[in-house]
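For this view, one protein chain was removed and the others were kept in their places.
Just so it is clear, A and B label the chains in written order, and each chain counts residues from 1 on its own.
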Amino acid sequence: MSAFKPVLTQHIHQQDCHTLPFYQSEGGYSALEKVLTMDPEDVIDVVKNSNLRGRGGAGFPAGIKWGFLPKDMVKPTYLINNADESEPGTFKDRLLINKAPHQMLEGMLIAAYAIRCNLAFIYIRGEFYKEAEVLEKVLSEAYAANLLGKNILGSKYDLDVIVHRGAGAYICGEETALIESLEGKRGCPRLKPPFPALEGYLKCPTIVNNVETLSNLPHIINQGAEWFRSIGPEKGPGPKLYCVSGCVNSPGVFEEPMGTSLKKLIYENAGGIKNGNQLKAVLPGGSSSAILTAEEAVVLNMDFDSLMDAKTMLGSAGIIVMDDTVDMVQACLNIARFYAHESCGQCTPCREGTTWLVKMLTRMVQGGGTAGDIKMLYEITDNIGGLIDFSKGSFGKTICPFGEAVAWPVRSFVEKFEAEFINYIPQQETVA
Amino acid sequence: MPFIKIDEKEFEVAKGITVLQAALANGIEIPHYCFHPVLEVVGSCRMCLVQVEGMPKLQASCNTSIGEVALDKKLDGKYDMVVNTQTDAVKQERKNILEFLLLNHPLDCPVCDQAGECYLQDYTFKYGNAHSRFKEEKRVRPSESLGSNIVINQDRCILCSRCVRFTREISGTNELFVQNRGYHSKVSILKDKPLENLMAGNVADICPVGALLNTDYIHKNRFWNLDTIPSVCQDCSAGCNVDVFSQRDEIFRLTPRENHDVNGYFMCDIGRYGFHRFEEIERVNQPLVRNGKSFDVIDWAEAIQKTADLIEQSNGKTAGIVSPFHTNESNFLLGLMINGMLGMLPAIQAEEITYPSGFRISADRSPNQRGMNNICGGLAEDLSSEIKTQAIRGLYILDDGVDRELDDAWKEILAKMDFLIVQSYAMTDLAKLAHIVLPGLAPYEREGTITNDQDRIQWLRPSLSIKAESKPDWEILMLVNNALNKKAENFTGLDDVIIKMGEQFPNYSGITLFKIATQGIALNGKKM
Partner (left out) sequence: MKSKAQPKSGFSFADSERVERILSQYPDKKSATLPLLHLAQSQEGYISSSVIDTIADLADCHPSVVMDCVSFYTMLYTKPQGRHTIQVCQTLSCSLNGADSMVDHVRDKYEIEPGGTTADDRFTLMKVECLGSCGTAPVVQVNNDYHEGLSLEEFDQLLESLE
């Protein structure tokens, strides 16, 4: 295999890489020029052929999602670029926004053109204040260069883009919560069906794609679907940004092909475990993925299907590394607390169950563990998010996948590090 | 039409309805909280999960609609959908949801006003676990007042959001909202914008648990002690269907009774709390005859005879004043008796209010204007001037029981009449002027039919007993009529009067109380 050269992040170390002149000097917006001469359906076909799968977490094939849009365009169609980036362990979109914003914008233009959208949004998490400023600047550059607005580059195509800031809510990364939030409401996920492709923003057909997903599009257009499919596993190919954080020597975002080994990412890209400690556990796809023990982790490849087979998920590719000094019960409590804080609170199991977990785990770490606690942890997580056993399917107990997003990691912590949890139960309790 | 099977029952359903609707319509119970037939579906309580064949996950039945599937895809060769509400997974899931809902619940059913009508208590008994496994500290929050009539007990609230949706979708007043998120979510108001609207009382009815309470009813009584009578509100001509709850001759509350041709599921607060008006009224309980500035008590026989004599002596110069507050039967009998000039006092009008959901409080704040007009042929248009031109000497007034400011023309008429016979339950301004007062029944004591402003005839049923010597108004009128005509017209009951009414007014023919039942009959199908 020839050495992989970064695609999305190839220029991020160069000066002024975020500016329009720089981007254009590297051939930027040539894909847009090409697309503007194409039939939108053909653009969708190219993306379908590329097997590009969403980078926001769910891994849904982008071209197929676009294909769900109604054919009779009676209502306007909207595109939303999901820059909410709130999954713990994930910080790749921020890099793309800061260092390659025009690549992302070109991607948005391509997607918007393909789905015949004339108004697109960048929903960016509220905390990314500086990044929102960067984007505002990028947009004004683009408007000035007729890359946005009316008759883009002399074509008949018009597009406006609005930067819309969130205001502090992880759940607004979930696409229907995001849409509610964009509409000026609480970020409570909607019931599905209807899916956003049919009824999204203002009840109009809406496509939500992640920053990284969109950033791939100029390259797919320029280099072709086949080229894209040749990078990593055919069913979920492409260059991929992996975020490695936690107990490693050089945390950061690393671009490697889909399917890169977790071992390489931790020990080569991220410089191995800090302070000479030993690897203990890894959350491979953000805090919503099921945890892997060191033994499991070092033999896995980071792609959608391999991780699914290992009963966890690629998610947002936020790799959180824990070394042998980490107390797994404390770490589990940290995660549970995050979810309790972020639950929108609509569904009974998620609203009540997440805080129950936190109360219980807090009691345990404070020395009040009781004999039945372990069993209860399994049951509560199952009751919030269904079974972790993929063969049985999740039980769909909540409106959105947040329920599973808390249940899976918490349950996996208990399952894989049960001894540590038992250690928190005072002797007299375990005997009894 | 899709053909489906739920548990062992098979039936056809309208395309597009949800599994929950199909089940409820066919007598299959699926426990649910957040679903309410007229509110937007939010699918958040997760209580209504069922097993749908062919789907790996349990489905929220309130958000699973039923469509038709292709012939070759039919289950068992015939069904468009097969639903099971009784699998172990479904039963377990209900237990789980109830467990979550009860984590922070104070479990204070013995002192809760909703006890007996609470779906949390009910479902827990039917589907839940016997005891809680929750060892942690409960979330404890104080009760709060949301408006002048509604308080919320936050600890009992299960956040189904019905009440919030009600103020957004039904009353359109928007006072309620969910504050904060997640575990800290709670139903709230802005301090300067409390829940004050004329539909507010309904939120307590639609709350599936004992979280929202009418202060008017709080701790006054227990549900199972009360008698319930299905009746009709008498505070405007919309004629909302109600249940009247009483015990030992005291009304405790009114709640709306479902009727999709009238009020849907709701009523307004004018009607809801209106019964209190009659609690402090100075009642007339015995027949009275004027003696100078005051009245003497007389017995019924004498009162009836005196009344008949006065009318007789006036030589046809007695006018009858019918009332939009009285039943069709009473008004009809007054018409029969007077057989001459009939009219009414100036109508009582207020603001008509229509809510976004279509719920309406009529401008006409009397219950039976339409019925009165229907069954009193030839009501004088301008009664006060007619009285003058026709030199009327006496009036027989079926008293509204509602005082109103009368104009000078009326004041003059009332002062000049030879006699006034007032049939009333209260010492109203008119009764005070009367020569004879005949004690009839108060609104919640009366029985009969009334016709709302959409021409729907409804059955007004009594909830309170007849006080002292008062008599049903229709009976008094029958007795006077019989005395006048020196013959006994034997109406043995209201149905007899209705038959007679139907002979004269074909629209009302063929009607009986039994046929009217609890949902009423639309008259506008018939010709007037």
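The rule is short, and it goes like this: a contact is a pair of C-beta atoms (placed from the backbone, for glycine too) under 8 Å apart; a residue touches a chain by one contact, two chains touch by 3 or more.
Small disclaimer: the values here were computed from a predicted structure and weren't measured.
Within the full complex, the residue among A:Tyr170, A:Phe304, A:Trp356 or A:Phe417 touching the omitted chain is A:Tyr170. Interface note for the absent chain: among A:Glu33, A:Glu127, A:Asp305 or A:Glu379, the touching residue is A:Glu127.
Only one of A:Thr9, A:Ser181 or A:Thr398 touches the absent chain when the whole complex is considered: A:Ser181. When you scan A:Pro189, A:Pro205, A:Gly259 or A:Gly318 for touch with the missing chain, the hit is A:Gly318.
Only one of the listed residues, A:Thr90, A:Gln103, A:Asn383 or A:Thr398, touches the absent chain: A:Thr90. Touching residues on chain B toward the chain that is not drawn are 168, 173-181, 188-193.
Counting the whole complex, the residues of chain A in touch with the unshown chain are 76, 85-91, 93-94, 119, 125-130, 160, 162, 164-170, 181-187, 202, 243-247, 251-253, 283, 287, 318, 320, 322, 326, 331, 334-335, 338, 341-342, 344.
By our rule, only the chains that are shown with their structure count from here on.
Per-chain CA centroids place chain A at a distance of 54 Å from chain B.
Chain B makes touch with chain A in their complex at residues 41-47, 49, 56-60, 63, 89, 93, 96-97, 99-101, 103-104, 133-137, 158-159, 161, 178, 180-185.
Against chain B, in their complex, chain A makes its touches with residues 169, 186, 191, 340-349, 351-356, 359-360, 363, 370, 372, 376, 383, 386, 393-399.
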